[in-house]
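The structure's right below; bear with me while I get my questions together.
FYI, not all chains are in this one, though none of them got moved.
Here the chain labels run A and B in written order, and each chain numbers its own residues starting at 1.
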Amino acid sequence: MATFKKIEVVGTSSKSVADAIKSAVASASKSVRNVSWFEVAEIRGAVKGGEVSEFQVTVRLGFKVES
Amino acid sequence: MATFKKIEVVGTSSKSVADAIKSAVASASKSVRNVSWFEVAEIRGAVKGGEVSEFQVTVRLGFKVES
């Protein structure tokens, strides 16, 4: 039966949590084919001058291992 | 004194985490009256063609049990 692999990627965005997730998925998809799901593991970010400058979202990405 | 119940619902959205939460709340409110709070338990989602196709957010919804 099928086997999947999970990798952890941290996406960043200055706008939103969803944007940081999308960025992580898009970036990983350049080198990994077949990403089919994500799981959010951690949400954190950077602050500059009293304002959020960056959302940093760690996602685990799952993709099918080609046999 | 009052008693509350919690149920777990997974809301989905192609746009954002907040949208998926709103969708879960709105959908549950069709059959459950008096939902008064939510707690996010898990954020995950589906990926298609190298892009996020769906945010899936599990929320616990709390509502008052009518006696």
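Assorted remarks:
We adopt the following convention: a residue touches a chain if its C-beta (ideal position, glycine included) is under 8 Å from a C-beta of that chain, and two chains touch if they have at least 3 such contacts.
Keep in mind the model is a prediction, meaning the values are calculated, not measured.
Each protein chain is a copy of one sequence, and the assembly as a whole in this entry counts 12 such copies (shown in place: 2).
Keep in mind that, in the parts below, only the chains that are shown with their structure count from here on.
Averaged C-alpha coordinates give centres for subunit A and subunit B that are 22 Å from one another.
Interface residues of subunit A facing subunit B in the complex, by the touch rule stated above, are 16-18, 21-22, 25-26, 29-30, 35-40, 61. Those residues of subunit B that touch subunit A in the shared complex are 15-18, 42-48, 50-52, 55.
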